[in-house]
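So that we are looking at the same thing, I have put the structure below in structure tokens.
Of the protein chains in this complex, one is absent; all others appear in place.
Note that the chains take the letters A, B and C in the order they are written out, and that residue 1 is the start of every chain.
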Amino acid sequence: MNLTIFLLALFDGISYAALVFIVALGLTLIFGVMRILNVAHGSLYAIGAYATVSLTGFFLALGFAPVFAFPLMLVSAVLVGVLLGGPIEWLLLRRIYDKPEVLQLLVTFAVFMILEDVQRLLWGTQPYFQASALQALGNVTVFGVTYTVYQLILLPLVAICLLFGLRFFLRHTVIGKLILATTEDREAAQSIGIDADRVFLFTFVVGAVLAGLGGALASPTTSILPGMGADMIVLSFAVVATAGLGQIEGAAVTALMIGLGRSFAVYVWPEVAVLVPYLIMVLVLLVRPEGLFGSPVARKI
Amino acid sequence: MKTLLTTSALCVAMPLAAMAADKPETLKIGMTTFLTGPASVFGVPARDAMDIFVENLNAEGGINGVPIEVTYIDEGAGAEALTSEYRRVAQTEGAEVMLASISSGNCQTLAPLAEDLKVPNLMWDCGTQRIFEEQSYDYVFRPQGNATSEMLAAVAYLLKTHPDFETIAVVNQDYAWGRDSWDIFHTALEAMKPGVKVVGEFFPKFGAPDFSTEISRLQALRPDVVLSTSWGGDLDTFVQQAFQRGLMNTSTFVLPLAESSLERLGSSLPAGHIVGARGDHYFLHPERRDDADFKGFMEQYKDATGDIPVYSVFHASQAFAALKTAYEKAIADNGVDWPDEDQLLAALDGLEFQGLGRALHLREDHQGVESQLMGTSAQTGEYPFATLENIMIFDGEGLLPPVGEASIDWIKGLDASFADGLSVKTYEN
Amino acid sequence: MSDISRHTTARGDVKSGGMPSLRALLTLLAVLLLAAVPFIAPSMQLLINLALAKGIAVLGVTVLLRAGQVSFGHALFFGISAYAGAFLMASLPGADLILVLIAGVLGAALSGLLVGLFVVRYRGIFFGMLNLAFSMIFWSILEKFYHVTGGADGIRLPRPTVLGMALERSGFEAVIFYLSIALMVGLGWFTLRWFASPVGQIFQTIKTNETRLEYLGLSPKRVLLSGYLLSAILCGVGGSLMAMTQGVVTPEYVWWVRSAEMVFIAVLGGAGSVRGAFIGALIYEIVRVYASAYAGDIWQMLLGAFLLVIILFAPKGIMGIADGLIHRGGKRRATTAEEAR
Partner (left out) sequence: MTATNKAGTAKPPLLETRELMIKFGGVTAANNVSMQIEAGRNLAIIGPNGAGKTTFLNICTGWIKPRSGKVFLEGEDITPLPPRKIVRRGVARAFQIPQLFTEHTALENLLISAAAREGLRNPLQNLHNIRQRDEMMHLLDLVHCTDVADRVVVELSEGQRKLIDIAVALALKPRLLLMDEPTSGVASSQKHEVMEILVGALAEAGVTSVFVEHDMGIVARHADEVAVWNAGNVQLRGTPQEILEHPDVIRDVIGEEVA
């Protein structure tokens, strides 16, 4: 393996990891705060992508410049969060916080099934492609290899901004601290007057926005088609569990591990490339049951 | 004594009874197609087309006065739902003919089932060449070509248009079609142009959202030719990303199924790459585009769906044509009002029929002989997407192994003269 | 036929100490009705056979639910068993049905032991996720190692012989159908007894207090492993039956949505209920097939909505509703061992 190939694998891994991280971030945030593993996260990701493609197509047809695709990604993500995430929490999840984990998981699974069909009803079955955002940024050549600026620079940049932004938000803003307090001890938080319901609603909407943003950012590089959410949800599950549920920085490191592991596998042993995320997950969890960055919970007697 | 009489009376009556079936109120047929899942890119257009064919025929009074009614079965609902629905439609709903299926895996499951249920089955879209090579069927027919004829046409076109290429890499979907089609293509290349070097073989998982890694490697490998038999979203993503990264400027792509992605790819498929269509399926078919029925259907389809038809629509048209022709032939041959099953099967043997493309016929092993259309992409500006130029239509006969021979063994025995020996017609566009 | 009814009455006798209760009577009637399906509704036979196979696998998930654990990867054992049968048929053409079943169950048990040894260290979400990871690894292997596993198209599983006899499709289907019913009754009966037995009761305490379990001198991991093995074996039986009924095995058998579907059915029928597993499977399959036939575009949505309604308004599932009807007006005693029966 020479330097060029090493760099290539590195680039591939980083751009892939950035995207996976953004999606996993929302999942781990929701789990960290609400202890709910949201299977419908994958659908929100897909719908974010569909919405971006439709909006971009619409505005480009009106004669807007391709750069306009970027703000539209944000708009789509927020739409997904508010129009889907909000009602899901408000109408469904709120009713089941006191139910067993299994039922909570199944409720999100049911939402996943419903949203899969909603996508098909709204957008049909033909794949969509909308690469104007990607084309607007052009290419960059590094060591004789052409890579898109979008994948090599923009995606990692967004991922890093989100990572540090969310860290800052949780630790240094009032709402962030309220969220952390609720995460630590819900009852204690309620006893000092924190409205846990609103914290949960807010968290879920933010998580859904992140899912939508993941889809929006993925849309210029991939075909948008039915079933794209199911794959993504399993992958981001693997990232989140490997990192330790609720671990934001951990999710970043794990996404990078999985991204790099996958891209190097393509060069070294292509047959196992698909296996990499799960192998990493199993190996990590065998050694550290609580995930790479999770901390064990002591049982009190 | 009485019994004996009855028996002999029955014996006399039997052949007569076999001569004519009661004319049903409607001809029920079942059709499996992908309504959900990634392959619905083929399944839904085929269903929409089938609705048009049926509507048109019923408007003319159906087959010998019998209107057709189609029940669709979703292949995307999973194997259990598919097999139980298939049985229900064939047995309880009394479908006389089944059209199944798109997925090769489903064909392999349903072909023996059809045989056991004794229901005539037209394999309308699946590509696997194995079905009739590994087993012979009485009830199963394929009114279309198969992977062998499709891949050989692609190889032949490549050799005719790019005789000097030296290296090739493949990026196929990781499932039976992707693997099988590469086996055939590769074997054919080795036989016909032994010097070609395979520099990379990639089988990213079916439905992969990202091909950046594969494209990075291809950029480093710089093969003369990149083959991909992918389809649907996978092909779109791969071509888009390859185009974006400039890979399409340095390598010639051979995309035997890209006809079905032309419209979606728009300007992302630049000029000079090889496009195929699993048969002679192209909305600007050079021999057919001026025909009234062809044009009429294109307009009807465009009105109904807003799209141009892709190859699965052509395959549906062929299956429908085979069905209609077989019934008409059986009725005419036997001089009956409505054929029974045996008469229908007899009519299907060696049947000649024509769908939207060139005429086809069924061989004695029930394999259809279908012409293959290949072309090179061109961005003419006439449409907002690539169209084809330098089109060649290969006669199907030469692209299939003789009856009873397995494709791979037959291909191994071919040589460089194969492409020259094919019967082919060339068109500018 | 006769041995089936004997099984059922035997269960009824044990349950209520000689007095057949309403519940046992209904169960007997339901089994008899199922056994009559090939005669009264032949077109439903295959559908119901598939539902029974799935029901046995769901029973495996139900076992784990009794310990408060949910696995999102139990399709693994379903698939391993199915593929074990397919590989056996490939290497030993004309093998017997019994042999295929044994090979499948052995494969499931062995993999259940290996995977179980790892996953019993985890509870809750992690337990579910680790199971998912193992099933996804196996799924990827099936998809990837095309030349061995046939890739996404899977492997055809030719019809096995039955006690040395090569049967036609209809005969074979009848055999598989009644075998499935017999296994449903037998395994359902066994699982009920196991739930009520000391081992089964100890297994169910994983849900409520592992600390006490440890202080009874028992290893919670070992205890969980015993139930995990049973659940893997049950999934294995279901997988083998499914493979032989379908005649083909594909990686789809192991796909995570299939695992989630099993949990779905278990909850639909009534989480933890043995009868519920089968009733849930039957209803699920019927709804699914007819929804996909008559509402081809929105069958997933219908199923999802169905699931939501059950969870939100009848969290005890169909068995909970049925119990409510049976016990309406009567007093309700809720001892677990009683319920287990």
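To be clear about the criterion, a contact is a pair of C-beta atoms (placed from the backbone, for glycine too) under 8 Å apart; a residue touches a chain by one contact, two chains touch by 3 or more.
What you see is a predicted model, and the numbers here were worked out from it, not measured in a lab.
Note on the undisplayed chain: of the listed residues C:118, C:190 or C:290, the one touching it is C:190. Of the candidate positions C:35, C:218, C:295 or C:314, contact with the unshown chain belongs to C:218. Shown as candidates are C:205, C:240 or C:273; the residue that touches the absent chain is C:205. Mapped onto chain C, the footprint of the missing chain covers residues 190, 193-194, 196-202, 204-205, 207-209, 211-212, 214-219, 333-337, 341.
Convention: only the chains that are shown with their structure count from here on.
If touching chains are joined by edges, the resulting network of the protein chains shown connects every chain directly with every other. Centre-to-centre, using mean CA coordinates, chain A is 39 Å away from chain B.
Contacts with at least two other chains are made by residues 35-36, 203, 205 of chain B. Residue positions of chain A touching 2 or more other chains: 120, 274. By the touch criterion stated above, chain A contacts chain C in their complex at residues 31, 37, 39, 92, 95-96, 99-103, 105-107, 109-114, 116-118, 120-121, 230, 234, 237-238, 241, 245, 271-272, 274-275, 278-279, 281-282, 285-286, 289-290, 299, 301. If you check the complex, the residues on chain C that touch chain B are 42-43, 46-47, 50, 54, 140, 143-144, 146, 150-154, 156, 168-170, 242, 246-248, 250, 252, 285, 288-289, 292-293, 296-297, 299-300. Across the interface of their complex, chain A is touched by residues 65, 68, 70, 72, 118, 121-122, 124-126, 128-130, 132-134, 136-137, 140-141, 143-145, 211, 256-257, 260, 263-264, 267, 271, 297-301, 303-305, 307-308, 311-312, 315 of chain C.
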